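Written below as C-alpha cells is the structure these notes are about.
A single protein chain has been omitted; all remaining protein chains appear in their positions.
Chain nomenclature is as follows: A, B and C, assigned in order of appearance, with residue numbering initiated at 1 for each chain independently.
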C-alpha cells in the first residue's frame, strides 16, 4: 500500500491541516496525540479558567474535549459535522487534572456515523462517556458558513 | 410572600453567588441575563478563539453555553449536578455571532430533573437544542471535589 | 383556507392512512386521539404482556408509545423517519395504567426535526420524557424497505 492510499497517513495529514486552522485547540492547549482511520486520542489540562461556579471543571469543557476528539476521528470520512451528541458525566474533574479522550468509530451507514469517546484522567480514572452522531456533508459546506457575515 | 421565600429572589441570589465563583463564565464573557425558578437566560459572543478546524463556532462552546444556562436554571433546586445531556446541532454558528440560550425545567421527580435549553442567534435563528438531566446531590458534594489534589 | 390546504386536515388524513397500515398500533390497542401540524396525542393501556422481569411496565413499551406519537406528529412533514431518540424514565408505570403521550415539534431545519414527547398516566403523573430527531427521506423510501425479502 502506498502512503497516499494508507488511511492512517491520510487521516494524519487531514488532522494536521484541520489543526492548523483550529483556534480552539491551540487556545486551550489541546494536543492531538493520535489519529488513525476512525480513531483519535486528544489531551487537555484543566486550567483555572475552566472551573465552573461549583469550583470543579466545567462540564462544557469535558464535552468540548470529547467533541474535538470525535471530529479528528472523523477526518478520514471526508467532510463531516457533528449532528448530535450525548454525554454522561460519571465523575467531576478538578483544576489541574490532565484529561485524555479516546474516540473510536462504532458504526457507519450511508452518511451517518456513530462514534464513542471516553474521557479519562491521565491515571485512567473514567470521567465521562460521550457518543456522537456524524453526518457527511458536501466539501464546501463549512466554507459557505465560515464566511457568512452575521 | 416575603423576599426570602420568593423563589425568583432566591434563584437570583444563588445565581449571583455561583457567578462570583464561575471563572469559565467570566473568562468567556458569558452573561446571565435572567434567572427564575427552573429558568435562566444566558448570552455569549462567539470569538475568534472559539472557531474549530472548519472555521465555524466549535460545537463544544455551543454545548458549554447551553450547559451553563442549564446549571443556572437549576440553582433553585439546591445543589445539583448535570448527570447527562444530549444536544442536536441544527445550524452552524459563526465567529461574531451573539448567542442566547434559554433554559427551562420540563419535569422533576425525586432527585432527577429534566431541562430543555434552546440556543439561538440574537436574531432568533435556532442553532441548537439541548436536553439535560440533573441530579440532586448533598450540599458538600462540590466542596469535596473542588479541593481534591490530583 | 380550503380543507385541502389546512395543515390540520392534511395531518389527520395522513395519520388515518398511516394508521390503516399500522399493525403495531392496532395490535397493542394504541389510539391516536389528536393529530395536528407537528402535534399528536396517543393513548395506550399497559396490559399483562407488557410487564418486564421486575413486574412493572417494560420501558420498551413506554418508548414505543412515545415513538409512535412522535411519528404521527411528523406526518405533516411528508415522509420522515426517526433517526435517533433519547428517553428519560422518571417513574415506573404499572400493569393497568392508561398512558397518554403528547408529541410536539420543537425545531426544524432542512431535513432535520426535533420533537418532544411527554408520557403521563391518565391522572397527569409524569412517567417519561422523550426527545426524537426526525429526518426527511424520499417518498418511496419505506416502500423499498418494506418489500425487501430478508
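FYI, a contact is a pair of C-beta atoms (placed from the backbone, for glycine too) under 8 Å apart; a residue touches a chain by one contact, two chains touch by 3 or more.
Not measured: the values here are computed from a predicted model.
Although it is not drawn, the missing chain touches A, B, C when the whole complex is taken into account.
Only one of B:86, B:106 or B:120 touches the absent chain when the whole complex is considered: B:86.
Seen across the whole complex, the unshown chain contacts chain B at 83-84, 86, 112, 133.
Those residues of chain A that touch the chain absent from the view are 86, 88, 90-91, 106-107, 109, 112, 114, 116, 118, 126, 129, 131, 133.
Where chain C meets the omitted chain, the residues involved are 17-25, 27, 48-56, 58-61, 63-65, 67-68, 71, 79, 81-89, 92, 94-97, 121, 142-143, 145-150.
The rule is simple: only the chains that are shown with their structure count from here on.
With every chain reduced to the mean of its CA atoms, the largest distance from chain A is reached by C.
Two chains share more touching C-beta pairs than any other pair, namely A-B.
Rounded to whole angstrom units, the spacing between the C-alpha centres of chain A and chain C is 34.
A straight line joining the Cα centres of chain B and chain C is 30 Å long.
Look at where the CA atoms of chain A average out and do the same for chain B: the two points lie 21 Å apart.
Residue positions of chain A touching 2 or more other chains, listed in rising order: 83-84, 86.
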